[in-house]
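With one protein chain removed, the remaining protein chains of the complex are shown where they sit.
Right after this comes subunit A.
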(Lines give C-alpha, C1' and ligand atoms only; values in the text may rest on other atoms or scores of the structure.)
Protein backbone atom coordinates (compact mmCIF):
# COMPACT_ATOMS: atom_id res chain seq x y z
CA UNK A 1 0.00 0.00 0.00
CA UNK A 2 1.46 3.36 -1.02
CA UNK A 3 1.37 6.45 1.12
CA UNK A 4 -2.05 8.14 1.15
CA UNK A 5 -2.28 11.49 -0.59
CA UNK A 6 -4.72 12.73 2.02
CA UNK A 7 -5.03 11.46 5.53
CA UNK A 8 -7.57 12.89 7.94
CA UNK A 9 -7.03 11.98 11.57
CA UNK A 10 -9.55 12.57 14.33
CA UNK A 11 -10.85 15.73 12.64
CA UNK A 12 -13.32 17.72 14.68
CA UNK A 13 -15.08 20.69 13.12
CA UNK A 14 -17.51 22.34 15.46
CA UNK A 15 -19.94 25.20 14.98
CA UNK A 16 -20.40 27.67 17.79
CA UNK A 17 -23.97 28.90 17.60
CA UNK A 18 -26.58 30.45 19.84
CA UNK A 19 -27.89 26.96 20.51
CA UNK A 20 -24.49 25.90 21.77
CA UNK A 21 -21.57 24.03 20.31
CA UNK A 22 -22.48 21.70 17.45
CA UNK A 23 -20.04 18.92 16.57
CA UNK A 24 -20.81 18.77 12.82
CA UNK A 25 -17.70 16.68 12.22
CA UNK A 26 -16.94 14.70 15.33
CA UNK A 27 -13.64 12.87 15.12
CA UNK A 28 -13.34 11.59 11.58
CA UNK A 29 -10.58 9.37 10.19
CA UNK A 30 -10.29 9.06 6.42
CA UNK A 31 -7.57 8.49 3.90
CA UNK A 32 -7.35 8.60 0.13
CA UNK A 33 -4.68 6.82 -1.89
CA UNK A 34 -3.24 8.48 -5.00
CA UNK A 35 -5.48 7.79 -7.97
CA UNK A 36 -8.26 6.44 -5.81
CA UNK A 37 -11.94 7.39 -5.80
CA UNK A 38 -13.29 7.52 -2.26
CA UNK A 39 -17.02 7.79 -1.82
CA UNK A 40 -18.33 9.57 1.25
CA UNK A 41 -21.96 8.62 1.76
CA UNK A 42 -24.63 9.67 4.20
CA UNK A 43 -27.91 11.49 4.69
CA UNK A 44 -28.19 15.26 4.55
CA UNK A 45 -26.73 16.86 7.63
CA UNK A 46 -24.35 14.02 8.47
CA UNK A 47 -21.25 16.21 8.01
CA UNK A 48 -20.15 15.21 4.51
CA UNK A 49 -19.94 18.73 3.18
CA UNK A 50 -18.40 20.13 6.34
CA UNK A 51 -15.69 17.47 6.04
CA UNK A 52 -14.93 18.47 2.47
CA UNK A 53 -14.90 22.18 3.27
CA UNK A 54 -12.62 21.46 6.23
CA UNK A 55 -10.07 19.91 3.88
CA UNK A 56 -9.83 23.23 2.02
CA UNK A 57 -10.22 25.14 5.28
CA UNK A 58 -13.21 26.97 3.85
CA UNK A 59 -15.42 26.55 6.90
CA UNK A 60 -17.10 29.89 7.54
CA UNK A 61 -15.34 31.15 10.62
CA UNK A 62 -17.10 32.18 12.81
CA UNK A 63 -19.25 30.20 13.57
CA UNK A 64 -17.28 27.14 12.42
CA UNK A 65 -13.85 26.06 13.59
CA UNK A 66 -11.58 23.08 13.21
CA UNK A 67 -11.22 22.25 16.88
CA UNK A 68 -8.73 19.43 16.68
CA UNK A 69 -7.28 16.73 14.50
CA UNK A 70 -4.99 16.79 11.51
CA UNK A 71 -5.42 16.84 7.75
CA UNK A 72 -2.22 15.56 6.20
CA UNK A 73 -1.94 16.33 2.51
CA UNK A 74 1.14 14.93 0.75
CA UNK A 75 2.83 14.41 4.09
CA UNK A 76 2.12 17.86 5.47
CA UNK A 77 -0.51 18.82 8.03
CA UNK A 78 -2.54 21.67 6.59
CA UNK A 79 -4.57 22.48 9.69
CA UNK A 80 -1.98 24.86 11.14
CA UNK A 81 -1.18 26.45 7.74
CA UNK A 82 -1.65 30.19 7.28
CA UNK A 83 -4.25 31.59 4.85
CA UNK A 84 -1.58 32.64 2.37
CA UNK A 85 -0.21 29.08 2.28
CA UNK A 86 -3.68 27.57 2.00
CA UNK A 87 -4.38 29.78 -1.02
CA UNK A 88 -1.50 28.12 -2.86
CA UNK A 89 -3.15 24.73 -2.29
CA UNK A 90 -6.74 25.70 -3.10
CA UNK A 91 -7.59 25.35 -6.76
CA UNK A 92 -4.04 24.19 -7.40
CA UNK A 93 -3.30 20.87 -5.66
CA UNK A 94 -6.74 20.36 -4.14
CA UNK A 95 -9.77 21.69 -5.94
CA UNK A 96 -13.45 21.38 -5.51
CA UNK A 97 -16.59 20.95 -7.58
CA UNK A 98 -19.80 22.04 -5.89
CA UNK A 99 -23.33 20.77 -5.95
CA UNK A 100 -25.10 23.67 -7.65
CA UNK A 101 -23.62 24.52 -11.02
CA UNK A 102 -26.30 27.21 -11.34
CA UNK A 103 -25.07 29.31 -8.47
CA UNK A 104 -21.45 28.21 -8.15
CA UNK A 105 -20.29 30.22 -11.14
CA UNK A 106 -20.17 33.98 -10.93
CA UNK A 107 -23.01 35.25 -13.16
CA UNK A 108 -21.18 38.45 -14.11
CA UNK A 109 -17.97 37.06 -15.56
CA UNK A 110 -17.55 35.04 -18.72
CA UNK A 111 -16.77 31.36 -18.50
CA UNK A 112 -13.39 31.97 -20.11
CA UNK A 113 -12.52 34.63 -17.58
CA UNK A 114 -13.42 32.43 -14.62
CA UNK A 115 -11.40 29.45 -15.78
CA UNK A 116 -8.54 31.65 -16.94
CA UNK A 117 -8.42 33.39 -13.57
CA UNK A 118 -7.40 30.16 -11.82
CA UNK A 119 -4.72 29.46 -14.41
CA UNK A 120 -3.29 32.97 -14.25
CA UNK A 121 -3.32 32.83 -10.46
CA UNK A 122 -1.54 29.52 -9.94
CA UNK A 123 0.49 29.16 -13.10
CA UNK A 124 1.40 32.84 -13.49
CA UNK A 125 0.41 32.80 -17.14
CA UNK A 126 -0.50 35.77 -19.29
CA UNK A 127 -4.05 36.34 -20.48
CA UNK A 128 -3.17 34.95 -23.89
CA UNK A 129 -1.54 31.76 -22.59
CA UNK A 130 -4.34 31.27 -20.09
CA UNK A 131 -6.84 31.51 -22.94
CA UNK A 132 -5.14 28.71 -24.86
CA UNK A 133 -4.98 26.60 -21.71
CA UNK A 134 -8.66 27.33 -21.01
CA UNK A 135 -9.66 26.15 -24.48
CA UNK A 136 -7.71 22.92 -23.85
CA UNK A 137 -9.52 22.41 -20.59
CA UNK A 138 -12.95 22.99 -22.14
CA UNK A 139 -12.12 20.43 -24.82
CA UNK A 140 -10.97 18.01 -22.16
CA UNK A 141 -14.31 18.15 -20.34
CA UNK A 142 -16.10 17.34 -23.55
CA UNK A 143 -17.31 20.73 -24.72
CA UNK A 144 -17.59 20.52 -28.49
CA UNK A 145 -17.11 24.16 -29.47
CA UNK A 146 -14.92 25.72 -26.78
CA UNK A 147 -14.38 28.94 -28.75
CA UNK A 148 -18.08 29.70 -28.63
CA UNK A 149 -18.38 28.91 -24.92
CA UNK A 150 -15.36 30.93 -23.87
CA UNK A 151 -17.09 34.31 -24.10
CA UNK A 152 -20.45 33.19 -22.81
CA UNK A 153 -21.89 34.07 -19.43
CA UNK A 154 -23.01 31.16 -17.20
CA UNK A 155 -26.72 31.97 -17.51
CA UNK A 156 -26.58 31.15 -21.22
CA UNK A 157 -25.45 27.57 -20.56
CA UNK A 158 -27.41 24.50 -19.52
CA UNK A 159 -26.89 22.88 -16.13
CA UNK A 160 -24.76 20.11 -17.55
CA UNK A 161 -22.60 22.58 -19.45
CA UNK A 162 -22.11 24.68 -16.36
CA UNK A 163 -21.01 21.65 -14.37
CA UNK A 164 -18.55 20.81 -17.15
CA UNK A 165 -17.26 24.36 -16.90
CA UNK A 166 -16.94 23.98 -13.11
CA UNK A 167 -14.97 20.78 -13.63
CA UNK A 168 -12.79 22.42 -16.28
CA UNK A 169 -12.06 25.16 -13.77
CA UNK A 170 -11.22 22.69 -10.99
CA UNK A 171 -8.87 20.58 -13.07
CA UNK A 172 -7.23 23.52 -14.85
CA UNK A 173 -4.15 23.32 -12.63
CA UNK A 174 -4.02 19.49 -12.64
CA UNK A 175 -4.83 19.00 -8.96
CA UNK A 176 -3.78 15.81 -7.22
CA UNK A 177 -7.08 15.70 -5.36
CA UNK A 178 -10.51 16.65 -6.60
CA UNK A 179 -13.29 17.01 -4.05
CA UNK A 180 -16.66 16.63 -5.73
CA UNK A 181 -19.49 17.60 -3.38
CA UNK A 182 -22.65 16.02 -4.82
CA UNK A 183 -21.60 17.05 -8.33
CA UNK A 184 -24.64 15.54 -10.02
CA UNK A 185 -27.45 16.11 -7.53
CA UNK A 186 -28.81 19.17 -9.32
CA UNK A 187 -28.66 17.64 -12.80
CA UNK A 188 -30.94 15.59 -15.05
CA UNK A 189 -30.37 11.85 -14.93
CA UNK A 190 -28.91 11.61 -18.45
CA UNK A 191 -26.56 14.49 -17.73
CA UNK A 192 -25.61 12.90 -14.39
CA UNK A 193 -24.22 9.87 -16.17
CA UNK A 194 -22.18 12.06 -18.52
CA UNK A 195 -20.69 14.10 -15.69
CA UNK A 196 -19.83 10.99 -13.65
CA UNK A 197 -18.27 9.47 -16.72
CA UNK A 198 -16.18 12.59 -17.14
CA UNK A 199 -14.98 12.51 -13.52
CA UNK A 200 -14.03 8.84 -13.82
CA UNK A 201 -12.21 9.43 -17.08
CA UNK A 202 -10.19 12.26 -15.49
CA UNK A 203 -9.44 9.98 -12.56
CA UNK A 204 -8.21 7.19 -14.82
CA UNK A 205 -6.33 9.33 -17.35
CA UNK A 206 -4.64 11.74 -14.97
CA UNK A 207 -4.42 9.57 -11.87
CA UNK A 208 -6.21 12.30 -9.98
CA UNK A 209 -7.58 11.15 -6.63
CA UNK A 210 -11.26 11.96 -6.12
CA UNK A 211 -13.25 12.38 -2.95
CA UNK A 212 -16.81 11.93 -4.12
CA UNK A 213 -19.43 13.13 -1.72
CA UNK A 214 -22.89 11.84 -2.41
CA UNK A 215 -26.01 10.42 -0.90
CA UNK A 216 -26.67 8.29 -3.97
CA UNK A 217 -25.56 4.68 -3.48
CA UNK A 218 -25.98 4.01 -7.20
CA UNK A 219 -23.30 6.61 -7.90
CA UNK A 220 -21.04 5.05 -5.30
CA UNK A 221 -21.36 1.53 -6.76
CA UNK A 222 -20.61 2.92 -10.20
CA UNK A 223 -17.69 5.19 -9.39
CA UNK A 224 -15.83 4.43 -6.21
CA UNK A 225 -13.02 2.14 -5.12
CA UNK A 226 -13.63 2.62 -1.43
CA UNK A 227 -16.53 3.97 0.60
CA UNK A 228 -16.86 5.73 3.93
CA UNK A 229 -20.36 5.83 5.37
CA UNK A 230 -20.97 8.82 7.59
CA UNK A 231 -23.65 9.27 10.20
CA UNK A 232 -24.13 12.30 12.47
CA UNK A 233 -20.59 13.59 12.14
CA UNK A 234 -18.85 10.22 12.45
CA UNK A 235 -17.65 7.56 10.06
CA UNK A 236 -19.68 4.45 10.92
CA UNK A 237 -18.36 2.05 8.32
CA UNK A 238 -15.52 2.08 5.88
CA UNK A 239 -14.35 -0.44 3.31
CA UNK A 240 -14.06 -1.35 -0.33
CA UNK A 241 -17.12 -0.94 -2.54
CA UNK A 242 -17.38 -4.71 -2.75
CA UNK A 243 -17.37 -5.15 1.05
CA UNK A 244 -19.87 -2.41 1.66
CA UNK A 245 -22.41 -3.67 -0.85
CA UNK A 246 -21.96 -7.41 -0.39
CA UNK A 247 -21.44 -7.46 3.32
CA UNK A 248 -22.65 -4.30 5.01
CA UNK A 249 -21.99 -4.54 8.74
CA UNK A 250 -23.38 -1.43 10.34
CA UNK A 251 -27.19 -1.40 10.73
CA UNK A 252 -27.20 2.08 9.18
CA UNK A 253 -25.37 0.93 6.07
CA UNK A 254 -27.69 -2.05 5.84
CA UNK A 255 -30.65 0.29 6.06
CA UNK A 256 -29.21 2.58 3.39
CA UNK A 257 -28.71 -0.28 0.98
CA UNK A 258 -32.15 -1.66 1.71
CA UNK A 259 -33.76 1.69 0.98
CA UNK A 260 -32.52 1.67 -2.63
CA UNK A 261 -35.61 0.73 -4.69
CA UNK A 262 -35.28 -2.49 -6.66
CA UNK A 263 -37.13 -3.44 -9.83
CA UNK A 264 -37.37 -7.11 -8.80
CA UNK A 265 -39.40 -6.40 -5.70
CA UNK A 266 -43.12 -5.85 -5.71
CA UNK A 267 -43.39 -4.21 -2.33
CA UNK A 268 -46.21 -1.75 -1.83
CA UNK A 269 -44.14 0.75 0.09
CA UNK A 270 -40.48 1.61 -0.33
CA UNK A 271 -38.24 0.80 2.60
CA UNK A 272 -36.99 3.70 4.67
CA UNK A 273 -35.00 3.92 7.89
CA UNK A 274 -37.42 5.17 10.52
CA UNK A 275 -36.67 8.44 12.28
CA UNK A 276 -34.35 11.31 11.50
CA UNK A 277 -30.71 12.24 11.92
CA UNK A 278 -30.37 13.43 15.53
CA UNK A 279 -29.87 17.11 16.28
CA UNK A 280 -26.19 17.27 17.07
CA UNK A 281 -25.00 18.64 20.36
CA UNK A 282 -22.06 18.16 22.69
CA UNK A 283 -24.25 16.36 25.22
CA UNK A 284 -25.18 13.40 22.99
CA UNK A 285 -24.26 10.11 24.61
CA UNK A 286 -23.95 6.66 23.16
CA UNK A 287 -24.20 5.55 19.56
CA UNK A 288 -25.64 8.32 17.36
CA UNK A 289 -27.74 5.77 15.47
CA UNK A 290 -29.19 4.05 18.54
CA UNK A 291 -32.57 5.78 18.34
CA UNK A 292 -33.19 4.42 14.83
CA UNK A 293 -31.44 1.07 15.11
CA UNK A 294 -33.39 -2.18 15.13
CA UNK A 295 -30.57 -4.00 16.99
CA UNK A 296 -30.32 -1.44 19.77
CA UNK A 297 -28.92 -2.77 23.08
CA UNK A 298 -28.66 -1.04 26.48
CA UNK A 299 -24.95 -0.60 25.93
CA UNK A 300 -25.60 1.42 22.75
CA UNK A 301 -27.19 4.20 24.78
CA UNK A 302 -24.25 4.31 27.20
CA UNK A 303 -21.16 4.74 25.08
CA UNK A 304 -19.97 5.25 21.53
CA UNK A 305 -18.45 2.12 19.93
CA UNK A 306 -14.99 2.22 18.33
CA UNK A 307 -14.36 2.18 14.63
CA UNK A 308 -12.74 -1.23 14.58
CA UNK A 309 -11.45 -3.40 11.79
CA UNK A 310 -13.64 -6.45 11.13
CA UNK A 311 -11.84 -7.87 8.14
CA UNK A 312 -8.98 -6.69 5.90
CA UNK A 313 -9.73 -3.07 4.97
CA UNK A 314 -13.26 -3.12 6.31
CA UNK A 315 -14.07 -1.42 9.58
CA UNK A 316 -17.27 -0.65 11.41
CA UNK A 317 -18.39 1.36 14.41
CA UNK A 318 -20.98 -0.84 16.14
CA UNK A 319 -21.33 -2.71 19.46
CA UNK A 320 -22.68 -5.74 17.61
CA UNK A 321 -19.16 -6.55 16.50
CA UNK A 322 -17.32 -5.68 19.68
CA UNK A 323 -16.74 -8.47 22.09
CA UNK A 324 -14.81 -6.54 24.71
CA UNK A 325 -16.63 -4.87 27.56
CA UNK A 326 -14.39 -1.83 27.86
CA UNK A 327 -16.02 1.53 27.32
CA UNK A 328 -15.08 3.67 24.42
CA UNK A 329 -14.20 7.32 24.60
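Everything below uses one rule, namely that a contact is a pair of C-beta atoms (placed from the backbone, for glycine too) under 8 Å apart; a residue touches a chain by one contact, two chains touch by 3 or more; residues count from 1.
Keep this in mind: contacts and distances are computed from a predicted model.
S.K.: Refer to UniProt and select, among "Glycosyl transferase family 2", "Pyruvate dehydrogenase subunit beta", "NADH-quinone oxidoreductase chain I" or "Dipeptide transport system permease protein DppB", the name of the complex member that is left out.
M.R.: Of "Glycosyl transferase family 2", "Pyruvate dehydrogenase subunit beta", "NADH-quinone oxidoreductase chain I" or "Dipeptide transport system permease protein DppB", the absent chain's UniProt record names it "Dipeptide transport system permease protein DppB".
S.K.: Looking beyond the chains shown, say which of A:29, A:43 or A:100 touches the absent one.
M.R.: Here the residue in touch with the unshown chain is A:100.
S.K.: Considering the whole complex, which of A:54, A:118 or A:184 touches the chain not shown?
M.R.: Once the missing chain is taken into account, the touching residue is A:118.
S.K.: For the full complex, which residue in A:23, A:64 or A:91 touches the chain that was left out?
M.R.: If we include the chain that is not displayed, A:91 is the one touching it.
S.K.: I'm checking contacts with the chain that's been left out. Which of A:6, A:56 or A:167 qualifies?
M.R.: A:56
S.K.: What is the set of subunit A residues that contact the non-displayed chain in the whole complex?
M.R.: Here the touching residues of subunit A are 56, 58, 83-84, 87-92, 95-96, 98, 100, 103-109, 117-118, 121-122, 153, 155, 166, 169.
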